[in-house]
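What follows is a set of notes on a single structure, which appears directly below.
Yeah, one chain of the complex is gone here, protein chain that is, but the others are all in their spots.
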Amino acid sequence: MFFASDNWAGAHPKIADGLSAHTAGFASAYGTSDIDRKVGERFNEIFEREVSVFFVGTGTAANSLSLAAFNQPGGVSFMHREAHMLEDECGAPEFLTGGSRLRAVDGPLGRMTAENLEHAMAHFEPESVHSGRPMAVSVTQATEVGTVYSLAELDAISAVAKTRGLPLHMDGARFANALVALDTTPAEMTWKRGVDIVSFGGTKNGCWCAEAVVLFDTSKAREFGFLRKRAAQLFSKSRFIAAQFDAYLADGLWLDNARHSNAMAAKLADAIAASGRVRLAWRPQANEVFAVMPKTTMKELNDAGAVFYPWNTPRSYTDPIGAEETMCRFVTSFATTAEEVDRFGALIA
Amino acid sequence: MFFASDNWAGAHPKIADGLSAHTAGFASAYGTSDIDRKVGERFNEIFEREVSVFFVGTGTAANSLSLAAFNQPGGVSFMHREAHMLEDECGAPEFLTGGSRLRAVDGPLGRMTAENLEHAMAHFEPESVHSGRPMAVSVTQATEVGTVYSLAELDAISAVAKTRGLPLHMDGARFANALVALDTTPAEMTWKRGVDIVSFGGTKNGCWCAEAVVLFDTSKAREFGFLRKRAAQLFSKSRFIAAQFDAYLADGLWLDNARHSNAMAAKLADAIAASGRVRLAWRPQANEVFAVMPKTTMKELNDAGAVFYPWNTPRSYTDPIGAEETMCRFVTSFATTAEEVDRFGALIA
Amino acid sequence: MFFASDNWAGAHPKIADGLSAHTAGFASAYGTSDIDRKVGERFNEIFEREVSVFFVGTGTAANSLSLAAFNQPGGVSFMHREAHMLEDECGAPEFLTGGSRLRAVDGPLGRMTAENLEHAMAHFEPESVHSGRPMAVSVTQATEVGTVYSLAELDAISAVAKTRGLPLHMDGARFANALVALDTTPAEMTWKRGVDIVSFGGTKNGCWCAEAVVLFDTSKAREFGFLRKRAAQLFSKSRFIAAQFDAYLADGLWLDNARHSNAMAAKLADAIAASGRVRLAWRPQANEVFAVMPKTTMKELNDAGAVFYPWNTPRSYTDPIGAEETMCRFVTSFATTAEEVDRFGALIA
Partner (left out) sequence: MFFASDNWAGAHPKIADGLSAHTAGFASAYGTSDIDRKVGERFNEIFEREVSVFFVGTGTAANSLSLAAFNQPGGVSFMHREAHMLEDECGAPEFLTGGSRLRAVDGPLGRMTAENLEHAMAHFEPESVHSGRPMAVSVTQATEVGTVYSLAELDAISAVAKTRGLPLHMDGARFANALVALDTTPAEMTWKRGVDIVSFGGTKNGCWCAEAVVLFDTSKAREFGFLRKRAAQLFSKSRFIAAQFDAYLADGLWLDNARHSNAMAAKLADAIAASGRVRLAWRPQANEVFAVMPKTTMKELNDAGAVFYPWNTPRSYTDPIGAEETMCRFVTSFATTAEEVDRFGALIA
C-alpha cells in the first residue's frame, strides 16, 4: 500500500523494455541521435504543431529553465501559493534564473484565480524599477493537490497574462493525469489556451527519468540550447531519455498509465468517503487524494503497512481540522493496484 | 568504427540488466532508498574510508557543483588550459558557482605542472580584493587528451594547493581509465594524494547516466545536499542511478570496461603508429588516441565509415602540422571491438 | 512643502562642508586613507566595541550584501511583509545573494511579531532540501511605515533567530530616527539585542551618499571585503564617503538631524490629527506620517504645492478606507522646516 508519492514507483515495464532495446550500438551524443529526432517529431504530432523539445533530468530543471527562458532583471513570476516551485524546489527557480522572484497567488485548492492574478499584478503597475516587474505566470496542471484547471480557467488566466505580454508556463509534472481528467488534447490544454512553454513530465507517470521542456515558439530554441547546457542539463547519452519517451508516447501508454492512476485515486477516494474513521478532504480530479484523520489513525494505518504522509493544509481549505487530526496526502501511480486500494479500504472501513 | 566519443556507446548489457532488475516495486525517493544506501556503502569500500556520495545527472553538474562546494566571492579555480570545464561546459562552472572564474594553467599534453600552477597562483599574492583569490585546483584524470597524471605529479600539484589551504578537485569523467592505467587504487589516486572531491564518472564507461560527486570531508555533506537540490540535480527516482552504479561497481565491471577500453586504444595507437598515411601524435595512456593526418585522408576515412572528428591541437604539442593536415581524436569504449580496430587498421595500412 | 521622501533633501550644510574640506591633497584609495580609518574608529566608539565597517553606495547594496554575508544555498530570509527589501529593491537581494529567497512575515504596522516569525520558521522544520532553509532574519528600524521596534520586541525576535543559530540583520536606513525615538544607544539597539549586522544609513538623514554595513563579528571582515568588491561597491575615492560620515557623526549632528526630522513628523501628525479634511492613520514614532484623505483632497493639496504621494495601505491596517479615499505618506527630514509644516497645516485646517 504505497501511496507516498508517484515517484516511489519504478519504471513501467514497457518503458524499461524500451530503454533496454536501445542499449546496444552507437549513436551520436547530446541529443542528436535518430531516436532523439524521432521523439522530437512525436512531440510535434502530439501537440499538433511544430514544437521545440528539450530533455532535462528533473522537473525542477524543467520548471526553472522554463522561467529562465523568459528571464528579465527584476522579474517576478506568479504562481499558486502552494506551487511546487514555491514549496519544494529549494529556490532552484530563483537560482537558475539568476535571482528572479516568485510571487504567491491564492485560489481554491491549488488553482489560482484570474481575479487574484489580476490583483497581484496590479501591485506592479505602473512599471517601476523599484518594485520589479511581472515576467511570467505559471500554472501547475494537474495541481499539487490533485485538482485540475478547466480549459475555461486556463483561458481566464491566460488572458490576464497576455494582456500584459507575459508568457504562460505550465508545470506539467502530472500533465497526462490532467489531460485524461479533462478528456482533451495536448494542443487544447496548452497552446490553444495561450500556454507558451510546458514542463512535460514523464517520470511520475512511469518513466525512470524523462522530463522535457516543450517550447511552442521554436525561434527560442537556439537560446534554450545554451540555457540548458549552461545549467548542466544536457545529457551526453541523451537517447536514454529519448528511448523512455519513445516507449512512453507509443500506443497511448502515457494516457493509459494516467487513466489507471486517476482511476485508482478515484477508487481510493471512494473508499475514504465511505470510511467512518477517515474523511475525504475534497474530491480528486487526478491522482492525488487528500484526507483528514486523527493522528492516531494515521499512525495505526502506517503501522499496518500503508505508506503515506501528512501534508500542509492548503490555505484555501477552510473546513475545521481538529487539534488531534491531520491532513494526509495519498498519491496513486501506474503501479498502484486495485487490490492495494481494496486492502487499504478494508483497513479504514 | 565508432571512435567519435565514448558517450556514443549505449549501456553495457550488465548495467542495462541491473537497471531493469530494479524496475518493479516501490522505493523511497530522492536518494533514500535501500539501493541508494547500498551503493553509498559500496563507495566507502572502494575508497577505503567513509565518503559522502551525491548522484548527479551529468559530468558538467559534477564538476560545477564540486567547485560550488568550495565557492568564495572573487574565487578563481585553476585547471589545465584544455580542461573540459574551460573548453566544453558552456560556462556552467561559472554560472553554477555564481560567477567564479576559471584560470588556465599550462602543461604538457593535458597535465598542468606544479611549477606552472605555483606561478599562476603567485599572480594572486599578496591577497587583494581587486585580483580575486584562488579558490580551488582541478585536475582531470585521465586528461582530455588521453594522458594520465602519475601519483607523483598529483602529489606535487596537491602540495601547491595545500600550502595555500586550497581544495583539490579531480574531474574523473574517465576515472576508471586512469585507475587501471596507473594500476593503483581509488584511495591512492585520490585522498591519499590530497584530493578533496571527485567527479566520479560512470557514463562514459558503460552506464546510461551515472555520475557522482564523492566528498571525502563528510562534514560537508549537509551543505552539498542543498547545493545539489538548488541546482536541480536531485533525482526523484534516484534508484535509476543507484542501480546503474550497483551493477557498474559489482564484480569489477567498471575496471574491466576501462581495461578493455584502454586496450582498444593501445591497439588503435599501434595500428596508427604502423600506418604510413596517418601518424600517432602521442602515445595514449587511457582511452583517447590522437593522430595527425591529411584532411583528405580524414575525409576518405570518414567516408569509409570511420567516425571520428578533428580536434584542436593542444598548445603544448609542438611537432609540426602541415597546412593541409589536421589533428584528430579517436575515443574507444567498453563497446569498441578488436575487429573494429582491425578494420580501421586495414583502412590506414 | 516637500514631504515626498527624505531622499529629496540635498546634503546638510555641515556634511557638504565636511566633504569640501577633503577636496584637496592625495590620499590612498579604496578605503585605506587616514580619514577612512578615522571614521572606522568613530564607529567603534559609537557602537562601544570593535566593529568592521564597510562603506557602500546605496541602502539596497547595504541590505543585499548583508544578506550575502550569511548566504546559504536554498536560503530563505525572513522580514516584514512591507520591508523595503521585499517591496522596493527590484530583487537586488535575491540577485546579489545568487538566488536566495525572501519570505514575508506579518505584524502590525511594519513590525513583524516574534510569534509570526516563529510560525513562519516552523514551515521549514524539520530541515529538508526541498523546502530550503532559514538563513537570516531582517528587521527595519525605523520601519517603512514610521514605527519603531521597542528593545523588548527586538529581544523577542532575536530570540527566535538565535534559537536556530540564525543571524539578525537590521535595515537601518533610518537608524538615527529610531535611535532618538527610543532614546537609547547604538549598542543597546543592536548587538546587545543580538543584531549581527546593520545597514547603517546616512543618506536619508543629511548625507549625499553615505551608507555602511556594520559587522559585529569582525572575523567576517575579510570575506565581506571580497563580497563588496565583487558587487562593484568598493569606491576608489572612498574618502568621499568617509568625509561625509566624519561630519555626520561629529558633535551629534546625526542625532540632531534625526531629532529634528522626528519632531517635524510629530508636528505634522498633530496638524493632520487636528484637521477635519484629512485623518491621521496612526501616530508616527519616527519621521514618516501616514494619513487617509479623499483623492480629491490629495489632488488639491498637491496642486497647492504640497509634494507627497499615495502609499499602499499596510495589510495590518484595518480601519475602513473609502473607495474615494487614499492612504498617503509624508516624510520629513533634516531639511523640513516648521514653517513648511505650518503652511501645510493651514492648508488642511
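Labels for the chains are A, B and C, by order of writing; each one numbers its residues from 1.
Here is the rule we go by: a residue touches a chain if its C-beta (ideal position, glycine included) is under 8 Å from a C-beta of that chain, and two chains touch if they have at least 3 such contacts.
Owing to the predicted nature of the structure, the values given are computational and were not obtained by experimental measurement.
Taking the full assembly into account, the omitted chain touches A, B, C.
Annotation: of B:Asp6, B:Glu94 or B:Asp246, B:Glu94 touches the absent chain (contact as defined above). From the options C:Phe175, C:Phe226, C:Trp254 or C:Trp311, the residue with contact to the unseen chain in the full assembly is C:Phe226. For subunit B, the list of residues touching the undisplayed chain reads 73-76, 87-91, 94-102, 123, 129-132, 312. Mapped onto subunit A, contacts with the missing chain fall at residues 30, 68, 72-74, 98-99, 129-130, 132-133, 223, 225-230, 234. Mapped onto subunit C, the footprint of the missing chain covers residues 2, 4-5, 7-11, 13, 16-17, 19-20, 22-30, 56-61, 64, 89-92, 95-96, 203-204, 208-209, 226, 229-237, 239-240, 307, 335.
Throughout what follows, only the chains that are shown with their structure count from here on.
For the two copies, subunit A and subunit B, the CA superposition rotation is 180 degrees, given to the nearest 5.
In terms of their C-alpha centroids, the spacing between subunit B and subunit C amounts to 50 Å. Averaging Cα coordinates per chain places subunit A and subunit C 41 Å apart. Touching two or more other chains at once are residues 73-74, 98-99, 129-130, 132 of subunit C.
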